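Dumping the structure here so I can ask a few things about it.
In this view, the complex is presented without one of its protein chains, the others remaining in place.
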Amino acid sequence: MASSATQLVETEWKLPDRGTVGIISLILTEISLFSIFVIAYLFYIGKSLTGPFPKDVLEFPVLATICLLSSSGTIVFAEHALKHRKMAMFKMWWAVTIVLGLVFLYETGVEWHDLIYDKHLTIATNVFGSTFYSLVGLHATHVIVGMTFLLIVFIVTMRGFPIHTQIRRVTFLSWYWHFVDAVWVVVFTVVYIVGR
Amino acid sequence: MTRRLAVLTVVCAELVFAGTAGDHPIENIFRPLSTPAHEISDVSFLAVIICAVIFSVVAGLLTYAIIRYRRRPGDSDAEPPQVYGSNQIEAAWTVIPLLIVFVLIMVSARVIASVQNAKPPANALHATVVGHQWWWEFRYPSLGIVTANELHVPLSDTAHPQPTFLKLESVDVAHSFWVPRLNGKTDVIPNRANDMWIDPHEAGDFIGNCAEYCGTQHANMLIHVIVQPKPDFERWVAEQQLPAVEDPSVAADKQAFLSVSCVNCHTVKGTSASGVFGPDLTHLMSRKYLASGVLSNTPENLRAWIKDPQAIKPGCLMPAMHLTDNELDSVVAYLRTLK
Partner (left out) sequence: MATVDYPLEKSRRQREFSLSEALYSWVATVDHKRLGLMYMTSAIIFFLIAGVMAMVIRAQLIVPENHVVGPQTFNRLFTMHGTTMVFLVGMPIIAGMSNYLIPLMIGARDMAFPRLNAFGYWIFLFGGILLYFSYLGANGLFGAGSAPDVGWFAYAPLTERAFSRGTSTDYWILGILVSGIGSIVSAINVIATTLSMRCKGMKLSRMPLFVWVMVVDAWMVILALPPLTAGQVMLLFDRYLGANFFNTQAGGSAVLWQHFFWIFGHPEVYILIFPAFATVSEVVPVFSRKPIFGRQAMVGAVVAIGFISFGVWAHHMFAVGMAPISNIFFATASFLVAVPTGVKIFNWLATIWGGKIRFATPMLFCVAFIFQFLIAGLTGVMLAVTPFDWQLTDSYFVVAHFHYTLTGSFLFGVFAAIYYWFPKATGKMLSETIGKWHFWLLVIGFHLTFDPQHILGILGMPRRVYTYAPGRGWEPWNMISSIGAAIQAIAIICFAWNVIRALIKGERAGDDPWDAWTLEWTTTSPPPEYNYETDPEVRSSRPLWDLKHPEDPDWKYE
């Protein structure tokens, strides 16, 4: 823009926070990664030559879904508490978030145990097995990574670290957690609704 | 006596077949001999012309610019006029290329549809191409013929159009069927049946290659399409439909052949040899080449090939079976009777 000679410098020079840009870029690259596994899943629906087939073995993971999606809510409460320096509330809601995540992982483990040992569906059984375990497994891996960081935050907070000085980083972690939950919405839609 | 008869048969066969096929070892996509190849060649030529014009204009301007606007000794140090851009010029050299692009889209779409949507007429010949590592199997289901590496098709001239429609399948990895003068290439992919068609209007032997890297001997997976006038083609079909020649003079050699491991991989129709891993040998002597176009089909080459395929086509899937010289002689003698 052509500015007159008197208007030399903008009075305020504000740039986005680099951590924000970083975490958003990371989430975008992960979306790209998940997309390919989702596309593979959709492509291979109905293409398995032998069973077991989805409708025979899949049951909608109600408890796991409720837990994971509510953990997005509880993490918001935790952040809110942290912003207002209510440390006891923060620790409580943060712990609830972790527990909900653990329940999700436990339920997934139970489901997989059942699929492998009772329903005889493994990653090698047929195309459905390959796409199912890889997509759900990729998501579960991301949950585990998120849980690891949630646990680290919890442990250091319990041991006295002033976590309120790291609200920015806690926020980034919560965005990652919301992302993992959003991916779960896509995954259960594709696997348990569309694919069945 | 058996030997002389065998030699005489082979010489006759060579005389019979030599006259029908002029060899065309030099391919050129701009020397088409079949309708799809013609259409491709025409649109390609247009594309080349358009690109050549664009190149001449832009490269010409660039050459002019670097000569005319170079700094010469004795030039002042003053900077040239600082020009920042021009919206009209940007618009011009966006719109004009878009128009050229529009033309290219139209001509490409026309040929894509014309080649890919062609429906086989009632008299079309149907053949199936099966890609293997590293040879080609050709089947004519309606005629009951199975052969390898040399695809015989009828001549399709304007008086008697008879296109050949090919179904392309693979038993292992991805290959690609490419005979430039007859059509562009179409990939040969496992678990996917592709289609292509040719209607060659000139007789002869046309060479092609596998055009998708498929492993060690990808380079030596040649294709020969032998285009024959209708009477010659029908004679070939009749010969191919017969079971293997039963020459009593090589009965002992035949027994030797059937007792060694060849039969695990090869079929000779009418005998107990029914392996499907390797090429069908029922009419081996009707072919001009061995090993998918690598060797001419002569007795010496045949013997050398069977003795040690790995020396000729290292990495190929036919092992050297370490036959004794006697066994080798028998097998070769028997195979040379399979016209």
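Going by the order they are written in, the chains are A and B; count residues from 1 in each one.
By our rule, contacts are C-beta pairs under 8 Å (C-beta built on N, C-alpha and C of every residue); 3 or more make two chains touch, one makes a residue touch a chain.
Computed from a predicted structure; not experimentally measured.
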Hidden-chain contact residue, picked from the options B:Ser142, B:Thr158 or B:Asn191: B:Asn191
Residues belonging to chain B that touch the chain removed from view: 25-30, 37, 39-40, 43-44, 47-48, 51, 54-55, 58-59, 61-62, 65-66, 69-71, 75, 79-86, 89-90, 93-94, 97-98, 101, 104-105, 107-109, 111-113, 115-117, 133, 168, 172-174, 176, 178, 180, 183-187, 189-192, 194-195, 207-220, 222, 294, 314-315
Residue ranges of chain A at the interface with the undisplayed chain: 1-3, 8-10, 13, 15-19, 21-22, 25-26, 28-30, 32-33, 35-37, 40, 43-44, 47-50, 122-124, 126-127, 129-131, 133-134
